[in-house]
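This part shows chain A:
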Amino acid sequence: MAEFKPNIVAIVCNWCTYIAADTAGTARIKYTPYVKIVRVMCSGRVDPQMVLWAFRNGADGVLICGCHPGDCHYKEGNYKAYRRYMLLKRLVKQLGIEEERLRLEWIAASEAPRVKEVFDEFVEQIKKLGPLKLREEVIENP
Partner candidate 1 sequence: MKYAYYPGCTLRASYPHVDMSLKSVFRVLGVELVEIDDWNCCGSTAVENISEAVSLALSARNICLAAKISDTMLTPCTECLLQQRRVLYIMEQYPKVREKVLKVLEKVGLEWKPVKVVHPLEIVVNDIGLDKVKEKVKRDLSGIKVVPYYGCLITRPYGSEHPLYPTSMDELFSALKAEVIDYPLKTKCCGATLTATGDERGLSLVYQLLKDAKRRGGNVIVVPCTVCQFNLEVFQDKISTMYGENVSIPVLYFTQLLGLALGLSESELGIDKLLVPFSISAR
Partner candidate 2 sequence: MSREEVRIGVYVCHCGTNIAGVVNVEEVVEYIKKIPGVVVARHYVYMCSEAGQNLIKQDIKEHKLNRVVVASCSPNLHENTFRRAVAEAGLNPYYFQMANIREHCSWVTEDPKEATEKAKMIVRAAVERVKYHEPLEKKKVEVKDKILVVGGGIAGISAALVCANAGKTVYLVEKSPSIGGMMSRLDKTFPTLDCAACILTPKMNEVASHPNIKLITYAEVESVEGFVGNFKVRIRKKPRYVIEDLCVGCEKCVEACVFKEPKFYDEWSFGLKKRKPVYIPFPYAVPRKAIIDPESCLYLKYGRCKQTCVEACDRNAIDFNQKEEIIEVEVGAIILATGYKFIDVSKLPQYGYGKYPNVYIAPEVEVMLNASGPTRGEIILRDGRKPKSVAIIHCVGSRDENNKKYCSRLCCMAAIKLAHLIKERTEAEVYNFYIDIRAAGKGYEEFYKRVASEGVRFIRGKVAEITDVALTPEEEGKLIVRVEDTLAGVIRRIPVDMVVLMPALEPATGVEEVSKMFGVSVTEDFWFLERHPKLAPIATFADGIFLAGCCQGPKDIPDTVMQAEGAAGDALALVSRGYIELEPNIVSIDPEKCSGCRVCVGMCPFGALKYNEEKGVTEVIEALCKGCGTCAAACPSGAIQQNLFKDKQVYAEIAGILAVGGE
């Protein structure tokens, strides 16, 4: 059986994690190729629909990254993100998706090494859980 290459999307804030990821690049910090970044202006823009949509489109895991509490470029967008995340996690779990497949992390613009840390670690976790198989289990199995 071929090695499982997780398909992961990270929806990240433009002001912290996106910059951190840029800096990680400039510093040539090597990390997993399986996490792909989608940028939003603020983690507060992250709508739970986006996360469900990602799972529906074959994501094995979804990361949401924003500024540390108190550092939000828009004051409190990251707080909104956190509250939605907490309730969404409950929903997702009920729908048979392991909580660990959805994660929220605060990564400041200065924390380039944390990008590697978080991404690599998340990929490892998803590898442990294996593929999500949403289509096989539900959608293509009427």
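Heads up, the rule we're going with is that a contact is a pair of C-beta atoms (placed from the backbone, for glycine too) under 8 Å apart; a residue touches a chain by one contact, two chains touch by 3 or more; residues count from 1.
A word on the picks: all candidates are chains of the complex that A comes from, given by their letters.
Values in this document were obtained by computation on a predicted structure and should not be read as measured data.
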Selected partner (touches chain A in the complex), from 1 or 2: 2
Candidate 2-facing residues of chain A, complex: 7, 9, 11, 15-16, 19, 21-22, 24-26, 28-31, 33, 36-38, 40-42, 44-47, 49-50, 53-54, 57-59, 70-71, 73-77, 80, 84, 108-111, 116
